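One chain of protein is taken out of this complex; the other chains stay put.
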Amino acid sequence: MFFLLRRIGRLILTVLMVASLVFIIVRVIPGDPALVIAGVDAKPADIVAIRAKLGTDRPLSVQYGDWLWHLVRLDFGTSFSSGESVSHLILDRFPLTMSLALFGFLIAVVVAVPLGVVSAVRRWSAVDYTVMAYTQIGLAIPAFWLGIILLLFFSVWLHLFPLFGSGGFSHLVLPSIALGVGRSALLIRIVRGAMIEELQRDYITTARAKGLAESRIVLRHALPNALFPVLTVAGIQFGYLLGGAIIIEQVFSLPGIGRLLLQAISARDFPLIQGGVIFVAIVFSLVNFAVDVLYSVANPKVRVR
Amino acid sequence: MTRPEVKLEIRNLSVRFPPLTSGGRASCAVRGMSISISRGEVHALVGESGSGKSVTARSILRLDSADTGVEIRGEVLYDGSDIYHLREDELRSLRGDRIAMVFQEPTRYLNPSLRIGEQIGEVIEAHMERKPAQVRARVMTLLDEVGLPSRVARQYPHQLSGGMSQRVMIAMALTCEPDFLIADEPTTSLDVTIQKQILALLARLRVQYGMGVLFISHDLAVVESIAQRISVMYAGRIVESGGTGEILASPLHPYTQALIGAVPEAGRRGSRLVVIPGRPPDSRNIPPGCAFHPRCPLAGEVCSRVDPEMRSYGGQVPHTAACHMIRAGATSS
Partner (left out) sequence: MSAFVEVRNLTKRYVSGGLLRRREEEVLAVDAVSFDIRKGTTLGLVGESGCGKTTLARAVLYLDPPSSGSVSIAGIDPARLGGRRLRELRRRAQLIFQDVNGALDPRMTVRRSLEEALLNRGVPRSRWTERTRELLELVGLDPELARIRPGLFSGGQRQRVVVARALAMEPEFLVLDEPVSSLDVSIQAQILNLLGDLQRSLGLTYLFISHNLNLVSYLSDEIAVMKDGKIVENGSTHEVLTNRVHPYTKELFDASLQFAANTRREP
């Protein structure tokens, strides 16, 4: 119980810190939302009127208090540029970003676990060197560049996948791969390292002495224990994927949170920027929280103590 | 079912590990040791840390995988045929089935994330029976055999005490009623009251199953209580071997004598313990001639040149020792 309360406290603290930080940052960067809305030819009086309407003419401390007060009631305000509710705008776009991150993660795990295991079991073999070369390349290539290459190859030349836009699973395949490759490279290294460590443990000697098949020793004994360290980094990895998804949306012209945020930034749409960032922070915190809970459920040692 | 004639015989076993760094020296952990165990007998292998006794235990079933670079030479004869000539799958069907093992720190030698029931059950599945109901029934019988309640099957290793974990290890080893049990310091990490229970359990099971036991230990008091034969190992080789009573009452090798004299006893309060000067040699740098000569009080000129051979000194159970300095004509009582 105590553990749960502490984690929730930490989550709230994180969100508050992010809220304050993003509030400061959007106001430090140059650019006045009123100017953007009014356009180039606007008269000074119009601009003042718009400022009053948006509330940006009030002192910063009042704006800050107002923003926090609304935030506590889970009210993100309304967008300056469209006048729509920010939470509505975000919830509309979020499923796409989330599925992109999830698929990317799924691809990373599906690739990483078998390759990491094979690499560890056949250490210093040709297979291992090949896999290690893959991780080297995977870590070096930026996801957006890989996205462009994938687009060129599979969409422009082979016409296997749509070039841009959203509307179904086929639109998600290439961006998910572009996202997943880099993460899989990192996960392979973690799985490989953890497997090598586990295979040297004493209980593996016991398993050998019991006359178990090598496949059972690797898959049933070593692997589950090796996945614990993978699980601990999974939360952070997912954060990376969420960030990566925001960028990759640009490459594939997908209408997710990333595009929404970029538009909001260029329009100096303060509530939308703030809302978007906070939302991503909350999701990231929740995912990490879920991973922690999962870890304590999966690991019998943590579960009881 | 019992075949008392079956023997486990290790002949001239040598185990080398490659150097840790390039340009370093290879480690000669075992240097031509021989030992034999008959069914129904407990043969103790005694020595200090680094003497090569645990490496011997692991090498019998070739538990160190080849990618460690380990080099194993010699023969391990089980029922007359050399284990080292078996294919990997044939060796696997021997492990845990005909020859089983128990290790020193049971908590580290059990998989922390599998339930005890599965860890015992998988031995049954690997060698005997795959039907879930029968596997479960056999697990319960085994737990009962080693004096554990059936709820243990659903528990994880960290929920068990050291003594309970060692009982689980023993249950796993007993699964297929093996001919031989290799027990590597099975009671060293346990409290004395628990140690007594485990030793009693092992002694009972040895009789009940007619197992031969290779009992590895550094503790002479433990060995005295359980073994019929003792072999003393030093620097990767057996230096003296014989019946327990004879070895302890009239040891011939100066190392064995010092080892016995070094044990503190209540009855000798205040008297000085026998001390072996120096420390056991590094397996990467073993002295020439008799490996014990730099620490030996009796060492003569020949000892630093010539490696002594095992000679026989009579005895009911053949008493053998490898030392140049044993008086000519000495026999054990």
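Should a chain be cited, it is by its letter among A and B, assigned in written order, with residues numbered from 1 in that chain.
We adopt the following convention: a residue touches a chain if its C-beta (ideal position, glycine included) is under 8 Å from a C-beta of that chain, and two chains touch if they have at least 3 such contacts.
Nothing here was measured: the structure is a model prediction, and the numbers come from that model.
In the complete complex, the residue from B:20, B:207, B:275 or B:306 that touches the missing chain is B:275. Note on the undisplayed chain: of the listed residues B:220, B:239, B:290 or B:323, the one touching it is B:220.
In the complete complex, the residue from B:15, B:63, B:146 or B:258 that touches the missing chain is B:258.
On the side of subunit B, the interface with the absent chain consists of residues 48-49, 191-193, 195-196, 218-222, 224-225, 248-249, 258-270, 272-276, 279-280, using the contact rule stated above.
FYI, only the chains that are shown with their structure count from here on.
The mean-CA centres of subunit A and subunit B are about 54 angstrom from one another, to the nearest whole unit.
Only residues 123-124, 201-203, 205-213, 216, 220-221, 224-225, 299-301, 304 of subunit A touch subunit B when the two sit together in their complex.
Residues of subunit B that touch subunit A in their complex: 58, 61, 63, 65, 67, 92-97, 100-101, 103, 105, 108-114, 122-123, 126-127, 156, 158-159, 169, 172.
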